[in-house]
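Note that this complex is displayed minus one protein chain, with the remaining chains in position.
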Amino acid sequence: MRGTGYLRQRYRAILSTTGFVLILCAGMMLTPLLALLVWPGELLQAWAFVVPAVVTGAAGLIGWRLLRPRSDVVLTVQEGGVIVLLSWVIACLLHALPFMALSGLNFTQAVFESVSGWTTTGLSVVDVTKASHVILLWRSILQFAGGAGLAIIMLSAITGPTGPAVGVAEGRDQLVPHVQQSAKLVMMIYSGYGVVGTVALRWAGMNWFDAINHCLPAISTGGFSTRVESIAYWDSAVIEAVIIVLMILGNLNFVTAYLLLRGKLRAVVRNGEVRLMAVLIPVSALLTFLLTCRGLYPTTGKAIRVAIFDTISALTTTGFSTVGYGNWNGFGWLVLIVLMLIGGGTCSTAGGIKQYRVYLLYKSLVWELRRWLLPRTAVMENAVWEAERQVFVNDTRLRQIGTFVFLYLATYIVGSAILTACGYGLKESLFEYASAIGDVGLSCGITSPSAPTGALWDMTVGMFLGRLEFFVILASTAKLARDAWSMAKPAREVA
Amino acid sequence: MASNLFIVVVGCGRLGSHLANRLSRAGHGVVVIDRDEQAFRNLSAEYSGFRVEGDATELAVLKQAKVDQADLVIATTRDDNVNLMVTQVARAAFSVSRVLARVFEPTRKPIYRRLGIESICPTSVAAELFLESMAATRSLEDSA
Partner (left out) sequence: MKVLIVGGGKPVYFLCRTFLAKGHEVTVINRDQQECVQMARRLKVTVVHGDGSDQRILEEAGAHGADAVLAITPNDQDNLAICQLASLQFQVPRAVALVNDPDNEAVFQKLGVAAFSTTRTIASLIEQRTALDEITNLIPAAEGKVNITEVRLPADSPVAGKSLRDLALPAHSLIAVILRNGQALVPRGDTQLQVGDRIVLITLPVNHGQALKAITGEES
């Protein structure tokens, strides 16, 4: 089978898998209806979920079954990337519908909210005081799903397509030597966090509904809240402490979390990201307290709490806040922006450049200095600890990281520039865009229902790119474009 | 065969990689050990197990591959002696319940049997199949 015929066969497989994912997305839309058990008064809202779910579910089912390849096709990583791209775009668009129907958002705003959910960002244009319980629950579910990622969800299903392609494209490491077992394990750990976290928050003083709706966004490092003031609403050190634990857990690489659960403390302590966090969190919290918060709040205790909570929220890219930032000085703003850019752990639910890359770049500097001091002909092999073994870092890896960081920062600058073009101040634009591209969710005020369309789309794109590993999106878009053009070409060359 | 076993395959040449691909596809957790990093290219896109680069005659490498947790160890390197050693070490030091070794040299089979190692000799197997095929053709010709 030559040329376009071969491509068509591959795309049948790709679209078939995408169809399966659509079914899962449709199923997801029915889950917030659980809230109707407690608040049956909102029953009328169900149609906004049920109708799209049924339609998409049917379309997905047809696509999956009809296009399913006759023999078993193994997907390559590049094809996995296309599936990731298509699925995420479709899911984000689809899941925007309830917002349009029920929260009175226009298309731009609804897509913004949906993307903010899936990418576990947490920037919101919804008025939570007027939102129904169903919608609030839906937002939390979006973040929970986004944190897991489509690969994990797909592989945890009892039946359906399998193979490592989609997981690798989404940037997932494996916990155990089989991709399906690994996915199920991640799901179990993640769900475990959810159950324990919800109970803990209830115990700390929230009611059940708030507990679930803050636990899910915490472990997915999302940051949606049912309250306008976010965590400030409770002003409780205990609640803040519980959420801090959940945020840190959610931002840990799942492989590291798995090691922790198995008691392999030595491997955890050697881990570069853990070490980076162990330095960054105390240092930034201390500096923020001393140079920013100390004079701002009525009690020293409150100042300490704010310094700790909000810096951790920024680094883990969660986005819960305990105060507004209008009265913070420049230093405080800078600390938050830097932490948001650095971001969380790789293969976790967090965003940003990712701690592993920053850690490697820092190590690379140390190695360069060391090499300078060694004899010219000495041979140096540089290693870091990944999971339980030493990995030798070669220049290719560092080059890829360098390119990624460049791309990230370039996008950041462009995105911020667009915001300033929309009329916002420099400080605010830099802050808000760092929050968007890093999938954080802390806001200084730019994000609101009255924000201009251009600004919202600018941030939507930033959030999307930030979640899905730039390269994958760019490369998959290129592949998709090229393949579409190939397949659309008339067959005159064959004759 | 039970599902979801943990299998360690030593050697990622043609046989090793083929086995690893099939086993991973079938749902088992697989770890492949090979001295040469290039050998891992033989693994297909569907392989979702782990790869360990190292010499399997070193205890540390076997430990890294978690042989102590393995249900089955298959030795498929080109060197009969390596296969023999790895399977014996797996059983003696790591108490692996089932071990399989490839042995090329047919005369070594009795030794393997003496030591209680289950082995597959491609040479003998191929020879048998060739002979059967020849016998079949000859009988076809005879009856024709």
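For reference, chains read A and B in written order, and residue numbers begin at 1 within each chain.
In the analysis below, contacts are C-beta pairs under 8 Å (C-beta built on N, C-alpha and C of every residue); 3 or more make two chains touch, one makes a residue touch a chain.
Everything numeric here is computed off the predicted structure, so don't read it as measured data.
Note that the undisplayed chain, when the full complex is considered, contacts B.
When the missing chain is restored to the complex, the residue among B:84, B:100 or B:121 that touches it is B:84. Take subunit B: the residues that touch the chain left off the picture are 57-60, 79-82, 84-86, 88-89, 92-93, 105, 107-108, 111, 114-115.
We adopt the following convention: only the chains that are shown with their structure count from here on.
Taking each chain's centre as the mean of its C-alpha atoms, subunit A lies 42 Å from subunit B. Across the interface of their complex, subunit B is touched by residues 74-77, 163-165, 174, 176-182, 389 of subunit A. Interface of subunit B with subunit A (complex): residues 4, 6, 24, 27-31, 44-50, 64.
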